[in-house]
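Of the protein chains in this complex, all but one are displayed in their positions.
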Amino acid sequence: MCLAIPARILKIENNLAIVDTAGARREADIRMVKDVKVGEYILIHAGFAIEKVRKKEAEETLRLFREMG
Amino acid sequence: MVEFDGNTKKILLAHGSGGKLTHRLIKSFVKKFASLPLAKLDDSAVLGFKGKLALTTDSYVVNPICFPGGDIGKLAINGTINDLAMVGAKPLYLTASAIIEEGFPLLELERIVDSMKKAAQAAGVEIVAGDTKVVEKGGADKIFLTTSGVGSIDSGIDISSKNAQVGDRIILSGTIGDHGIAILSARENLNFRTKVKSDSQPLNGIVSEILKVSKKVHTLRDPTRGGLATTLNEIAEQSKVGIEIEENKIPIKEEVKGVCEMLGLDPLYIANEGKLVAFVPEKDCEKILNVLRKNRYGKDANVIGRVVSQHKGRVVVKTSVGGERVLDMLTGEQLPRIC
Partner (left out) sequence: MKLIDEFRDKALAERLLSKIKEFGSLRANIMEVCGTHTVVIFKQGLKGMLPDNINLLSGPGCPVCVTSQEDVDKAIELAKNREVIVTTFGDLVRVPGTNSSLEEEKASGADVRVIYSPRDALRIARENPAKKVVLLAIGFETTSPLIAASVLDARKEKMGNFFIFSTHKLIPPVMEALLESREVKIDGFICPGHVSVTIGSSAYRHIAQRYKVSCVIAGFEPLDVLQSVFMLLKQIKQNRAEVEIEYFRAVKTEGNRIAQELISEVFETADVKWRGLGIIPNSGLRLRKEFSEFDAEKELRLRPRESKENPDCACGEVLRGVKRPTQCKLYGRLCTPEEPYGPCMVSSEGTCAAYYKYS
(Lines give C-alpha, C1' and ligand atoms only; values in the text may rest on other atoms or scores of the structure.)
Protein backbone atom coordinates (compact mmCIF):
# COMPACT_ATOMS: atom_id res chain seq x y z
CA MET A 1 0.00 0.00 0.00
CA CYS A 2 2.95 2.18 0.39
CA LEU A 3 3.89 3.16 -3.10
CA ALA A 4 6.45 5.88 -2.61
CA ILE A 5 9.41 6.62 -4.81
CA PRO A 6 12.65 8.56 -4.41
CA ALA A 7 12.62 11.85 -6.30
CA ARG A 8 15.21 14.58 -6.56
CA ILE A 9 14.32 18.10 -5.43
CA LEU A 10 14.66 20.65 -8.23
CA LYS A 11 13.07 23.67 -6.60
CA ILE A 12 11.57 24.63 -3.24
CA GLU A 13 8.91 27.28 -2.67
CA ASN A 14 7.46 27.47 0.85
CA ASN A 15 5.93 24.07 1.56
CA LEU A 16 6.03 22.83 -2.02
CA ALA A 17 8.85 21.27 -3.97
CA ILE A 18 9.19 20.45 -7.66
CA VAL A 19 10.69 16.97 -7.83
CA ASP A 20 12.06 14.80 -10.59
CA THR A 21 12.20 11.04 -11.09
CA ALA A 22 14.11 10.12 -14.24
CA GLY A 23 12.74 13.17 -16.06
CA ALA A 24 9.15 13.00 -14.80
CA ARG A 25 8.33 16.12 -12.79
CA ARG A 26 5.74 16.69 -10.10
CA GLU A 27 4.87 18.97 -7.28
CA ALA A 28 5.10 17.60 -3.75
CA ASP A 29 4.00 18.94 -0.38
CA ILE A 30 7.08 18.91 1.87
CA ARG A 31 5.64 19.94 5.23
CA MET A 32 6.60 16.53 6.69
CA VAL A 33 10.29 16.78 5.84
CA LYS A 34 12.24 19.59 7.41
CA ASP A 35 15.67 20.83 6.31
CA VAL A 36 15.65 19.54 2.77
CA LYS A 37 17.72 21.18 0.08
CA VAL A 38 17.69 21.28 -3.69
CA GLY A 39 19.50 18.21 -5.03
CA GLU A 40 18.50 15.96 -2.15
CA TYR A 41 16.20 12.96 -2.55
CA ILE A 42 12.84 12.60 -0.87
CA LEU A 43 10.25 9.81 -0.85
CA ILE A 44 7.04 10.89 -2.54
CA HIS A 45 3.76 9.21 -1.65
CA ALA A 46 0.49 10.48 -3.17
CA GLY A 47 1.81 13.99 -3.72
CA PHE A 48 3.51 14.38 -0.33
CA ALA A 49 7.11 13.89 0.79
CA ILE A 50 7.11 11.44 3.68
CA GLU A 51 10.84 11.32 4.40
CA LYS A 52 14.29 12.13 3.11
CA VAL A 53 16.22 9.32 1.43
CA ARG A 54 19.64 9.59 2.95
CA LYS A 55 22.27 9.11 0.29
CA LYS A 56 25.01 7.92 2.63
CA GLU A 57 22.73 5.30 4.10
CA ALA A 58 21.65 4.21 0.60
CA GLU A 59 25.27 3.73 -0.37
CA GLU A 60 25.92 1.91 2.90
CA THR A 61 23.01 -0.43 2.15
CA LEU A 62 24.42 -1.24 -1.29
CA ARG A 63 27.83 -1.81 0.24
CA LEU A 64 26.30 -4.33 2.65
CA PHE A 65 24.74 -6.17 -0.29
CA ARG A 66 28.06 -6.24 -2.11
CA GLU A 67 29.91 -7.54 0.93
CA MET A 68 27.63 -10.56 1.07
CA GLY A 69 29.52 -13.74 0.29
CA MET B 1 -14.12 28.59 -51.84
CA VAL B 2 -12.21 26.85 -49.13
CA GLU B 3 -13.70 26.44 -45.68
CA PHE B 4 -10.42 26.49 -43.80
CA ASP B 5 -9.74 30.02 -45.06
CA GLY B 6 -13.33 31.14 -44.87
CA ASN B 7 -15.17 33.42 -42.46
CA THR B 8 -16.83 30.73 -40.37
CA LYS B 9 -14.77 29.83 -37.33
CA LYS B 10 -16.71 26.78 -36.11
CA ILE B 11 -18.32 23.66 -37.46
CA LEU B 12 -22.05 24.19 -37.70
CA LEU B 13 -24.81 21.66 -38.08
CA ALA B 14 -25.24 23.06 -41.56
CA HIS B 15 -21.83 21.67 -42.47
CA GLY B 16 -23.37 18.23 -42.17
CA SER B 17 -26.64 18.85 -43.98
CA GLY B 18 -25.40 18.11 -47.49
CA GLY B 19 -25.84 21.63 -48.79
CA LYS B 20 -23.44 24.37 -49.77
CA LEU B 21 -21.49 24.37 -46.51
CA THR B 22 -20.98 20.62 -46.77
CA HIS B 23 -19.62 21.06 -50.28
CA ARG B 24 -17.26 23.76 -49.15
CA LEU B 25 -16.01 21.56 -46.32
CA ILE B 26 -15.49 18.59 -48.60
CA LYS B 27 -13.62 20.71 -51.14
CA SER B 28 -11.32 21.85 -48.32
CA PHE B 29 -10.51 18.26 -47.38
CA VAL B 30 -9.96 17.37 -51.06
CA LYS B 31 -7.59 20.28 -51.54
CA LYS B 32 -5.52 19.17 -48.53
CA PHE B 33 -5.33 15.52 -49.41
CA ALA B 34 -4.40 16.13 -53.08
CA SER B 35 -5.48 12.74 -54.42
CA LEU B 36 -6.67 12.25 -58.01
CA PRO B 37 -9.34 9.64 -57.22
CA LEU B 38 -10.55 11.81 -54.33
CA ALA B 39 -10.69 14.92 -56.51
CA LYS B 40 -13.15 13.19 -58.87
CA LEU B 41 -15.72 13.46 -56.05
CA ASP B 42 -17.49 10.30 -57.24
CA ASP B 43 -19.44 8.18 -54.80
CA SER B 44 -16.64 5.59 -54.88
CA ALA B 45 -12.95 5.67 -55.77
CA VAL B 46 -12.12 3.33 -58.65
CA LEU B 47 -8.63 1.96 -58.25
CA GLY B 48 -6.20 -0.40 -59.95
CA PHE B 49 -5.11 -3.44 -57.96
CA LYS B 50 -2.74 -6.44 -58.16
CA GLY B 51 -2.09 -9.33 -55.78
CA LYS B 52 -3.70 -10.50 -52.52
CA LEU B 53 -5.78 -7.85 -50.77
CA ALA B 54 -5.50 -6.75 -47.15
CA LEU B 55 -8.35 -4.67 -45.73
CA THR B 56 -8.64 -3.05 -42.32
CA THR B 57 -10.65 -0.46 -40.42
CA ASP B 58 -10.28 1.42 -37.14
CA SER B 59 -11.95 4.16 -35.15
CA TYR B 60 -10.16 6.80 -33.13
CA VAL B 61 -11.71 8.48 -30.12
CA VAL B 62 -8.56 9.47 -28.23
CA ASN B 63 -8.88 12.05 -25.48
CA PRO B 64 -7.25 14.58 -25.53
CA ILE B 65 -7.24 14.97 -29.31
CA CYS B 66 -3.92 16.78 -29.20
CA PHE B 67 -0.99 15.41 -27.21
CA PRO B 68 2.81 15.57 -27.14
CA GLY B 69 4.02 13.97 -30.37
CA GLY B 70 0.81 14.13 -32.36
CA ASP B 71 -2.94 14.35 -32.60
CA ILE B 72 -5.93 12.20 -33.49
CA GLY B 73 -5.31 12.72 -37.20
CA LYS B 74 -1.73 11.44 -37.16
CA LEU B 75 -2.82 8.57 -34.93
CA ALA B 76 -5.60 7.53 -37.29
CA ILE B 77 -3.52 7.47 -40.46
CA ASN B 78 -0.51 5.75 -38.89
CA GLY B 79 -2.73 3.29 -37.07
CA THR B 80 -4.38 2.01 -40.21
CA ILE B 81 -1.12 1.96 -42.18
CA ASN B 82 0.39 -0.14 -39.40
CA ASP B 83 -2.49 -2.60 -39.32
CA LEU B 84 -1.87 -3.26 -43.02
CA ALA B 85 1.89 -3.52 -42.53
CA MET B 86 1.41 -6.11 -39.78
CA VAL B 87 0.12 -8.66 -42.26
CA GLY B 88 2.97 -7.89 -44.62
CA ALA B 89 0.84 -5.74 -46.92
CA LYS B 90 2.08 -2.66 -48.75
CA PRO B 91 -0.45 0.04 -47.74
CA LEU B 92 -1.97 1.62 -50.87
CA TYR B 93 -5.19 3.48 -50.22
CA LEU B 94 -6.95 4.89 -47.19
CA THR B 95 -10.38 6.27 -46.43
CA ALA B 96 -11.10 8.79 -43.70
CA SER B 97 -14.44 9.56 -42.07
CA ALA B 98 -15.06 12.20 -39.47
CA ILE B 99 -17.90 12.64 -37.01
CA ILE B 100 -17.59 16.19 -35.76
CA GLU B 101 -19.31 17.87 -32.82
CA GLU B 102 -21.16 21.10 -33.55
CA GLY B 103 -19.03 24.04 -32.45
CA PHE B 104 -15.70 22.36 -33.11
CA PRO B 105 -13.27 25.11 -34.17
CA LEU B 106 -12.35 24.99 -37.86
CA LEU B 107 -8.79 25.96 -37.01
CA GLU B 108 -8.41 22.77 -35.00
CA LEU B 109 -10.06 20.75 -37.73
CA GLU B 110 -7.59 22.15 -40.24
CA ARG B 111 -4.72 21.21 -37.98
CA ILE B 112 -5.98 17.65 -37.76
CA VAL B 113 -6.48 17.43 -41.52
CA ASP B 114 -2.94 18.74 -42.04
CA SER B 115 -1.63 16.04 -39.69
CA MET B 116 -3.47 13.40 -41.66
CA LYS B 117 -2.05 14.72 -44.92
CA LYS B 118 1.49 14.80 -43.56
CA ALA B 119 1.21 11.30 -42.13
CA ALA B 120 -0.16 9.89 -45.38
CA GLN B 121 2.55 11.57 -47.41
CA ALA B 122 5.31 10.36 -45.09
CA ALA B 123 4.11 6.80 -45.59
CA GLY B 124 3.55 7.15 -49.35
CA VAL B 125 -0.15 6.38 -49.10
CA GLU B 126 -3.16 8.15 -50.66
CA ILE B 127 -6.46 9.08 -49.01
CA VAL B 128 -8.99 8.34 -51.71
CA ALA B 129 -12.39 8.46 -50.07
CA GLY B 130 -14.00 10.02 -47.07
CA ASP B 131 -17.08 11.28 -45.31
CA THR B 132 -18.00 13.93 -42.78
CA LYS B 133 -20.98 14.10 -40.48
CA VAL B 134 -21.85 16.76 -37.92
CA VAL B 135 -23.77 16.01 -34.70
CA GLU B 136 -25.29 18.40 -32.15
CA LYS B 137 -23.24 19.67 -29.27
CA GLY B 138 -22.83 16.81 -26.82
CA GLY B 139 -23.42 14.17 -29.47
CA ALA B 140 -19.72 13.44 -29.84
CA ASP B 141 -16.58 14.39 -27.93
CA LYS B 142 -15.10 17.00 -30.32
CA ILE B 143 -14.17 14.67 -33.18
CA PHE B 144 -14.15 10.94 -33.89
CA LEU B 145 -12.28 9.51 -36.88
CA THR B 146 -12.68 6.23 -38.69
CA THR B 147 -10.11 5.11 -41.22
CA SER B 148 -10.00 2.09 -43.48
CA GLY B 149 -7.11 0.92 -45.58
CA VAL B 150 -6.31 -1.50 -48.36
CA GLY B 151 -2.95 -2.94 -49.14
CA SER B 152 -1.47 -5.58 -51.40
CA ILE B 153 0.40 -8.63 -50.22
CA ASP B 154 3.11 -10.16 -52.38
CA SER B 155 2.86 -13.86 -53.11
CA GLY B 156 4.77 -16.06 -50.72
CA ILE B 157 4.09 -13.80 -47.75
CA ASP B 158 2.03 -15.42 -44.98
CA ILE B 159 2.27 -13.40 -41.80
CA SER B 160 -0.24 -14.06 -39.04
CA SER B 161 -0.64 -14.27 -35.28
CA LYS B 162 -1.33 -17.99 -35.79
CA ASN B 163 2.08 -18.66 -37.32
CA ALA B 164 4.52 -18.30 -34.41
CA GLN B 165 6.69 -21.40 -34.06
CA VAL B 166 8.72 -22.94 -31.27
CA GLY B 167 12.26 -21.65 -31.58
CA ASP B 168 11.27 -18.28 -33.03
CA ARG B 169 13.05 -15.27 -31.67
CA ILE B 170 10.98 -12.26 -30.64
CA ILE B 171 12.21 -8.84 -31.73
CA LEU B 172 10.76 -5.60 -30.36
CA SER B 173 11.38 -2.64 -32.64
CA GLY B 174 11.85 0.03 -29.96
CA THR B 175 10.91 1.56 -26.62
CA ILE B 176 7.52 0.79 -25.08
CA GLY B 177 5.08 2.91 -23.10
CA ASP B 178 5.78 6.22 -24.87
CA HIS B 179 2.32 6.78 -26.34
CA GLY B 180 0.26 5.91 -23.28
CA ILE B 181 2.41 8.06 -21.01
CA ALA B 182 2.26 11.00 -23.45
CA ILE B 183 -1.55 10.76 -23.41
CA LEU B 184 -1.66 10.55 -19.61
CA SER B 185 0.59 13.58 -19.28
CA ALA B 186 -1.78 15.62 -21.43
CA ARG B 187 -4.72 14.84 -19.15
CA GLU B 188 -5.02 17.52 -16.53
CA ASN B 189 -6.06 15.57 -13.53
CA LEU B 190 -2.74 13.80 -13.02
CA ASN B 191 -0.61 16.90 -12.81
CA PHE B 192 2.82 15.79 -13.89
CA ARG B 193 5.27 17.05 -16.48
CA THR B 194 7.33 14.88 -18.76
CA LYS B 195 9.19 15.16 -22.04
CA VAL B 196 7.79 11.87 -23.30
CA LYS B 197 6.18 12.10 -26.74
CA SER B 198 3.81 9.74 -28.47
CA ASP B 199 5.65 7.33 -30.74
CA SER B 200 2.95 7.41 -33.43
CA GLN B 201 4.77 6.59 -36.67
CA PRO B 202 4.29 4.51 -39.82
CA LEU B 203 5.81 1.04 -39.76
CA ASN B 204 5.34 0.10 -43.41
CA GLY B 205 8.87 1.24 -44.21
CA ILE B 206 10.63 -1.00 -41.72
CA VAL B 207 8.32 -3.90 -42.54
CA SER B 208 9.25 -3.74 -46.20
CA GLU B 209 12.94 -3.63 -45.25
CA ILE B 210 12.47 -6.69 -43.04
CA LEU B 211 10.72 -8.54 -45.85
CA LYS B 212 13.57 -7.69 -48.22
CA VAL B 213 16.06 -9.61 -46.07
CA SER B 214 13.77 -12.43 -44.93
CA LYS B 215 10.80 -14.20 -46.44
CA LYS B 216 10.33 -16.28 -43.31
CA VAL B 217 8.80 -13.76 -40.89
CA HIS B 218 6.04 -15.64 -39.04
CA THR B 219 4.23 -12.98 -37.05
CA LEU B 220 4.13 -9.21 -36.88
CA ARG B 221 1.98 -7.26 -34.43
CA ASP B 222 1.89 -3.70 -33.19
CA PRO B 223 1.17 -3.61 -29.44
CA THR B 224 -1.45 -0.87 -29.11
CA ARG B 225 -4.22 -1.00 -26.48
CA GLY B 226 -3.32 -3.30 -23.63
CA GLY B 227 0.37 -2.96 -24.36
CA LEU B 228 3.07 -5.49 -25.15
CA ALA B 229 1.78 -7.91 -22.52
CA THR B 230 -1.64 -8.22 -24.10
CA THR B 231 -0.27 -8.61 -27.63
CA LEU B 232 2.16 -11.36 -26.60
CA ASN B 233 -0.64 -13.19 -24.82
CA GLU B 234 -2.84 -13.00 -27.92
CA ILE B 235 -0.08 -14.47 -30.06
CA ALA B 236 0.68 -17.21 -27.52
CA GLU B 237 -2.99 -18.16 -27.51
CA GLN B 238 -3.55 -17.99 -31.25
CA SER B 239 -0.37 -19.85 -32.15
CA LYS B 240 -0.79 -22.26 -29.23
CA VAL B 241 2.78 -21.75 -28.05
CA GLY B 242 4.56 -20.58 -24.93
CA ILE B 243 6.50 -17.34 -24.83
CA GLU B 244 9.46 -16.39 -22.64
CA ILE B 245 10.78 -12.85 -22.43
CA GLU B 246 13.48 -11.13 -20.40
CA GLU B 247 12.60 -7.96 -18.53
CA ASN B 248 16.13 -6.58 -18.84
CA LYS B 249 16.06 -6.83 -22.62
CA ILE B 250 12.95 -4.71 -23.10
CA PRO B 251 13.82 -1.17 -24.24
CA ILE B 252 12.07 1.46 -22.11
CA LYS B 253 12.93 5.16 -21.91
CA GLU B 254 14.11 6.33 -18.49
CA GLU B 255 11.40 9.00 -18.40
CA VAL B 256 8.70 6.42 -19.07
CA LYS B 257 10.09 4.28 -16.23
CA GLY B 258 10.03 7.34 -13.97
CA VAL B 259 6.38 8.16 -14.65
CA CYS B 260 5.39 4.51 -14.28
CA GLU B 261 7.16 4.25 -10.91
CA MET B 262 5.47 7.45 -9.81
CA LEU B 263 1.97 6.38 -10.77
CA GLY B 264 2.30 2.69 -10.05
CA LEU B 265 1.87 1.64 -13.69
CA ASP B 266 3.47 -1.25 -15.55
CA PRO B 267 5.02 -0.23 -18.91
CA LEU B 268 4.23 -3.67 -20.32
CA TYR B 269 0.53 -2.78 -20.33
CA ILE B 270 0.78 0.72 -21.74
CA ALA B 271 -0.32 1.51 -25.31
CA ASN B 272 2.18 2.04 -28.12
CA GLU B 273 1.54 3.50 -31.55
CA GLY B 274 4.76 3.08 -33.48
CA LYS B 275 6.30 -0.22 -32.45
CA LEU B 276 6.11 -3.80 -33.61
CA VAL B 277 7.02 -7.25 -32.37
CA ALA B 278 8.35 -9.67 -34.93
CA PHE B 279 8.45 -13.45 -34.50
CA VAL B 280 11.23 -14.72 -36.74
CA PRO B 281 13.21 -17.94 -37.17
CA GLU B 282 16.49 -17.92 -35.28
CA LYS B 283 18.68 -17.92 -38.35
CA ASP B 284 17.09 -14.75 -39.75
CA CYS B 285 17.12 -12.94 -36.42
CA GLU B 286 20.45 -11.17 -36.68
CA LYS B 287 19.97 -9.74 -40.16
CA ILE B 288 16.45 -8.54 -39.32
CA LEU B 289 17.74 -6.87 -36.16
CA ASN B 290 20.49 -5.11 -38.14
CA VAL B 291 18.08 -3.84 -40.75
CA LEU B 292 15.79 -2.47 -38.01
CA ARG B 293 18.56 -0.74 -36.11
CA LYS B 294 19.73 1.06 -39.25
CA ASN B 295 16.26 2.62 -39.67
CA ARG B 296 15.22 5.59 -37.54
CA TYR B 297 11.95 3.88 -36.65
CA GLY B 298 13.77 0.81 -35.36
CA LYS B 299 16.97 2.15 -33.84
CA ASP B 300 16.26 0.78 -30.36
CA ALA B 301 15.25 -2.65 -31.59
CA ASN B 302 16.20 -5.60 -29.42
CA VAL B 303 15.65 -9.33 -29.13
CA ILE B 304 13.43 -9.69 -26.08
CA GLY B 305 12.62 -13.37 -25.96
CA ARG B 306 11.72 -16.59 -27.70
CA VAL B 307 8.92 -19.03 -28.40
CA VAL B 308 8.94 -22.26 -26.40
CA SER B 309 6.92 -25.44 -26.30
CA GLN B 310 6.20 -25.29 -22.56
CA HIS B 311 3.31 -23.42 -20.92
CA LYS B 312 1.37 -23.14 -24.19
CA GLY B 313 -0.78 -20.06 -24.33
CA ARG B 314 1.11 -18.31 -21.52
CA VAL B 315 3.81 -15.71 -21.40
CA VAL B 316 6.54 -15.98 -18.75
CA VAL B 317 8.90 -13.15 -17.83
CA LYS B 318 12.39 -13.52 -16.44
CA THR B 319 12.53 -10.63 -13.98
CA SER B 320 15.35 -8.14 -13.54
CA VAL B 321 16.68 -9.97 -10.49
CA GLY B 322 16.51 -13.39 -12.08
CA GLY B 323 13.13 -14.62 -10.85
CA GLU B 324 10.19 -15.68 -12.98
CA ARG B 325 6.60 -14.63 -13.21
CA VAL B 326 3.66 -15.11 -15.52
CA LEU B 327 2.67 -12.11 -17.62
CA ASP B 328 -1.09 -11.96 -17.94
CA MET B 329 -3.29 -9.92 -20.27
CA LEU B 330 -4.54 -6.54 -19.13
CA THR B 331 -7.61 -6.66 -16.88
CA GLY B 332 -9.84 -3.60 -16.65
CA GLU B 333 -8.18 -0.25 -16.96
CA GLN B 334 -4.80 0.58 -15.57
CA LEU B 335 -5.64 3.22 -12.97
CA PRO B 336 -2.93 5.22 -11.23
CA ARG B 337 -2.69 3.75 -7.77
CA ILE B 338 -0.98 4.63 -4.54
CA CYS B 339 -2.21 1.89 -2.38
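The chains carry the letters A and B, assigned in the order they are written, with residues numbered from 1 in each.
Just so we're on the same page, a residue touches a chain if its C-beta (ideal position, glycine included) is under 8 Å from a C-beta of that chain, and two chains touch if they have at least 3 such contacts.
None of the values given here were measured: they were computed from a predicted structure.
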Full-complex touch with the removed chain, picking from B:Gly18, B:Gly156 or B:Gly322, is B:Gly322
Residue numbers in chain B that touch the chain omitted from display: 189-191, 248, 254, 257-258, 261, 263-264, 317-326, 328, 331-332, 335-339
Absent-chain interface residues of chain A come out as 1-6, 8, 21-22, 29, 31-34, 41, 43, 45-48, 50-55, 57-58, 60-62, 64-66, 68-69
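Methods note: only the chains that are shown with their structure count from here on.
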Could you tell me the distance, in whole angstrom, between the mean C-alpha positions of chain A and chain B? 37
If you look only at chain A, which of its residues touch chain B in the complex? 1-3, 5, 7, 20-27, 44-46
Touching residues of chain B toward chain A in the complex: what are they? 191-196, 254-255, 257-259, 261-262, 264, 337-339
